[in-house]
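Once you've had a glance at the structure underneath, I'll fire off some questions.
The complex is shown incomplete by one protein chain, all other protein chains being positioned as in the whole.
Just so it is clear, A and B label the chains in written order, and each chain counts residues from 1 on its own.
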Amino acid sequence: MHTLEPILAEHPFLKGLRQEHLELLVGCASNVRFEAGAFVFRQGQEANHFYILRDGKVAVELFAPQRGAVAIDTYGEGDVLGWSWLIPPYHWRFDARAIEPTRAISLDARCMRTKCENDHDLGYELMKRFARIIEQRLDATRWQLLDVYGVRS
Amino acid sequence: MLPDLYKVQHVRRETDDTITFELGLAAGRQPFRFSAGQFNMLYVRGIGEVPISISGDPGSPETLVHTTRAVGAVTRAMRTLKVGDMLGVRGPFGVGWPVEQAVGHDVLVVAGGIGLAPLRPTVYQLLANRDRYGKVVILYGTRTPADILFRKEVEAWRARLDIEVYVTVDRATEGWRGNVGVVTKLIPRAPFDRTRTMAMICGPEIMMRFTALELERRGVETDHIYLSMERNMKCGIGLCGHCQCGATFICKDGPVFRYDAIRGLLSQREI
Partner (left out) sequence: MNDATTERRERITIEPAALQQLIDALQADGYRVLGPVVGNGAIVYDDLASTDQLPAGKTDQQLPGSYRLVPDESGAWFGYTVAPQSWKRHCYPPVTRLWRAERKGTGFALVAETDASPPMAFIGVRACDIAAMQLQDRVLLQGPHADPVYRHRRQRAFVVAVNCGEAGGTCFCASMGTGPQVTSGFDIALTEVADDGRHYFVAETGSDRGAAVLGGVTSRPATVEDIGTADAIVARAATHMGRAVTTDGLQERLARNVEHPRWDRVAQRCLTCANCTMVCPTCFCTTVDDQTDLSGAHASRLRTWDSCFNLDFSYIHGGSVRPSPYARYRQWLTHKFSTWVDQFGTFGCVGCGRCITWCPVGIDVTEEVRAFSGESPAEPVVASV
């Protein structure tokens, strides 16, 4: 879809991608919308997409017995949601639920994996970008775990 | 030096362990002039003295406002303060936030936990002179929704059309529909111009370190980032030696420091 290409090209996650790679991605892309409260994906489901968020807010949740759904992270405009599609067995390990009406571009996972297998340059470019995201998330999670605002007694 | 005696005029419970109280001179009325970011040494009779940042409005010096969290003997005693109780006050001490130097820049205020208290005077000044600054963005991270300080005020700031306010919590509770995650996650979304921004960061040292690093990664110059440091203080005036951090005395060379001056200190252990 030609209208998605400029949107993808501008997205921080895909910045710097070569034109031909961008066109490959567009081939897997579609526009999606989630109402507030709707699940984007559920724990255990096959990870068939990843999402580039355009606006709104999505909470990544873990359902814990006796605690219910606990939101451990939220993502919004400019963020990328989901990397379980990259790593076998390609199953979501968390829930993701839109807290506000959210627009995103969803990229079909199988389509993406096939294209990456066929074009390793594209695969490498995406891996580099995901590695950076995972690094940032891990850093953030680590100091989130430290409970820095808590009082030590 | 002898403290001045002040009486508690008003107490508000902010959260479970944090209160804000307003003080007036016990004898007479005199404005308490201070710069945003400065602190007082507050004395509770017979228990002790602690350094507490001033959390009120420099533009309203008739009332002296402090926000304290119960973390030790003195601050726990403060949690039971009532209207009419007396405190000793020595101050104001220290180097404050660069509110003047920030004129003409975008201003990014990043607060973590109780770090919002020493930054609140700055926010008041930014709002009182709004047209002297570019974009004003406030990022506030705290532990849980119940720990959000100055809630009504933060909501009022958020409602304004001329500043951006983003709030996040480390840990969501039932019913929270706001952001979850560390405060640095809010930075990519914050609409400031990295080439002309002054950033002021206050919170636990780890939070300030990560935030300053993130800003640096995003192209904010290290001489445009300011942090407020904290150490044990007994005198507040550079004579007892306790607040030393490297070659600096936090009480008189700080507590506000320019990031490039202390960047090395932040990554040294037990310094």
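Please note the rule applied: contacts are C-beta pairs under 8 Å (C-beta built on N, C-alpha and C of every residue); 3 or more make two chains touch, one makes a residue touch a chain.
Predicted model, so just to flag it, every value in this text is computed and none were measured.
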Options B:136, B:186 or B:235, residue touching the unrepresented chain: B:235
Residue, one of B:13, B:45, B:130 or B:160, that touches the chain absent here: B:45
Of B:63, B:144 or B:244, the residue in touch with the unshown chain: B:244
Residues of chain B (touch criterion as defined above) contacting the omitted chain: 1-3, 5, 7, 26, 43, 45-49, 71-72, 84-86, 88, 230-232, 234-235, 237-242, 244, 246-247, 249, 252, 268-271
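Basically, only the chains that are shown with their structure count from here on.
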Chain A and chain B, separation of their C-alpha mean positions in angstrom: 35
Residues of chain B that touch chain A when the two form their complex: 17, 69, 71, 112-114, 141-143, 147, 168, 170, 172, 174, 176-182, 184-185, 188-189, 203-204, 206-207, 210
Chain B partner contacts - residues on chain A that touch it in the complex: 12, 57, 59, 68, 70-74, 76-78, 99-100, 139-140, 143-144, 146-151
